[in-house]
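The other protein chains are all here in position, but one chain of the complex has been omitted.
In this document, chain identifiers A, B and C correspond to the written order of the chains, with residue numbering beginning at 1 in each.
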């Protein structure tokens, strides 16, 4: 971490940790600004930009038209010319509107220009289902981003990690996506008052264990932790790892764990098929093949869009129960 | 296959097989039309639509503005109201311009509407590097599409499969992407004259073998076949499987092969990290764990955008040599 | 058609507006009662637009809608039972509970869906219009989008294609002055979205969206033009939404003044229209009251139907992802 944490940690909800992270970036970096749909006057549709307009004014906290391609493009152009934009993409589902700017401009500009461009841009976005927002407002599309050389991708699950990821992303001089979770807005957690970084590319062993490894990220971390408690009953001492950063991925931490536990499972909220869990599972079997006592299991959403109904959505999103059940299945219990 | 092949197969280049497939769809289905940038007057920038305007006229072969979102949207709307559009997306790299229409409309409409909509739309696009077209005209982005429930995805490597995939896609009443390869345009192959389908979701064992399985698709199929010949020298009898369809994926054929050969490698041209090969590798170790004598290997592009220079691009795209080398490494030879 | 609406048409439009108003007011209550999960975007205040346009359309004509889509479906003839069931997430709903408010649709009525993606409707409507022209079936497509949506690239691309191909389509901008919490002056440097029509080679028309007869007339002209091969029109209707962007609060919002709301409500589309109907002796107060009562009765039935309907069975989750022959 970049600086000592002198202040006491307070308990803050996830949403307030986000705001505090952005606020401290704006205080720290005079060329940083925040732009997005309804981030200024309304303080963001999730409240995550609350108070920033009042404190920093219209020059640095900017409401944009509903033009996702334009907004990301604005961020790319401003970053390439010396600003440090923080761009908000209200729902991760809206990536489709700006995927060219993300994939072909933001991710590739530095490389295509032989290193001549530097793009210190942070994109904040909200993923996740669970609020009956149906197929176009509930997706977790991190797999698309992780497949794109040139981007860094973080997916913080806790208030502490949310604030520290945003600060780390904004201090990094590369394009970084910070994928937040809309179900977690009210989740409380300890958050130091001073600015701090959650280091990019370093996984967190959230729960040490000895004979089973779960790699879980985003909101699924919390479900996995509950599942881990449940598995204790069967003598399973689960190590739960939150990679926090998906790209660059901290392979070493995961492999070290699996070499110790010999069994692993990946958990994410995204559709399981061709999800990022596949990459992690593929890596584990490549790099710890001789240590594995069972196939690497994967938990993710089934192969359908996210359904709206309260009668369906809870059966779509993985949870502690389904995670524990899949763990038992894979462990032969 | 839907009908007997009464005619002799002729040798046709890949590009002519594409054209023939589209032409026969237009002959067969009165509500089919082709729309895209420069598909009519110019016959397509690859020549794959040559002659269609002259034969079918402006009503059914339509040049569009440069508006990828608009074009895909047009296809979605026309498909939902009784047409059977064949939409051309000139380069797969342009997916970014229309990813919302692909991901949030085309893929999800039927589900969101509870089955009320039917979307018989075929999207043709060109993937692949090797022509020094640099980072924005060389990508293979099938992993994005395969992660989207509601789409079918084919990636035919041969003239035979190109024609048959297009016909199968156009006859299917779901959205189907047919991802073609721009380096393969001149590749010759046997192509029956009559219409025929390459069945969606059925893998092809292109080269039977006994002690090593390579799953390769797109242009990499040909490189893998060459590598397989090379590996014979070391006593490796490689079975090469072309899934042809990536979604729905023919897991059974691959698993059956691995259960026989005990060792497997996936080869694709896309960036290796979070590529579709990860899904296949993850599935193999899940479903054939006890049969595996070595980790499932993956070959793909390194983690960078596609470089322009002839001094770099050949080192970027996998080829028979690098495939064989990685096979030897994974087999401990 | 470009002539004045006859008495039957006036009564028809009145009924459509009343149906929307009560449906939406009731939906607001249901949301507050916790009956409607997810997000609810109410159409109240904008009824004259849906009614004045849809009355020109047959079931074979198509529309695409927005996140604020109930009004469009109702005006197109939507069934209250299936609508409420969908809002409640029930198996008997229009989308079997899979879509909810933001994806409500009726393909048989040519209602190609509400849409959760701002600006997604116009390209799809262009596709429907293209299909109409392709089949030469005389049908017209109408696409609704907001002032906020007019800044999405997809709307631009759709408009350009509509103009280029001279498609049978009417592009209706419901300009209610806000995109979410952002006033129009903070999202575009123009007052009339219709000014953009010239850039697509189509006529741009501005109409008072609170006056159903004005909407009727302008829409009639545009739809006639579309149907007779004269190509598209950009029809901008100036209007206002009474409630918040999402949910049911109407007053005391930070991004607009209560005075502004009250000013617009003075020109409430239903009040205005009812005054006119009674002035012109087309409907008596009693006639109108009867319409309101009938609609309320239908809503009671619909809510009962929705309440009594089962949730979708979890086993249906993977249905409808693909068409299976």
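A few comments on the model shown:
As a convention for this text, a contact is a pair of C-beta atoms (placed from the backbone, for glycine too) under 8 Å apart; a residue touches a chain by one contact, two chains touch by 3 or more.
Quantities reported herein were computed from a predicted structural model and do not represent experimental measurements.
Under the touch definition stated at the start, the shown chains contacted by the missing one in the entire complex are A, B, C. From the options A:19, A:64 or A:285, the residue with contact to the chain not on display is A:64. The hidden chain makes contact, of the residues B:48, B:104, B:136 or B:158, with B:136.
Across the entire complex, the residue among C:188, C:233 or C:309 in touch with the chain not shown is C:188.
Although one chain is not drawn, its touching partners on subunit C can still be listed: residues 151-157, 160, 163-164, 166, 186-190, 195-196, 198-202. Residue positions on subunit B in contact with the hidden chain: 37-38, 41-42, 45, 63-70, 93-94, 96-97, 131-137, 302-305, 307-312, 315-316, in rising order. For subunit A, the residues touching the chain absent from view are 31, 33, 59, 64-65, 67, 69-70, 72-83, 85, 100-101, 104-105, 109-119, 149-150, 152, 173-174.
Going forward, only the chains that are shown with their structure count from here on.
Centroids built from CA atoms put subunit B at 31 Å from subunit A. Subunit A and subunit C have centres, each the mean of its CA atoms, that are 37 Å apart. Touching of two or more other chains is recorded for residues 100-101, 104, 111-112, 149-150 of subunit B. Residue positions of subunit C touching 2 or more other chains, listed in rising order: 95, 97-99, 103, 115-117, 153-154, 321.
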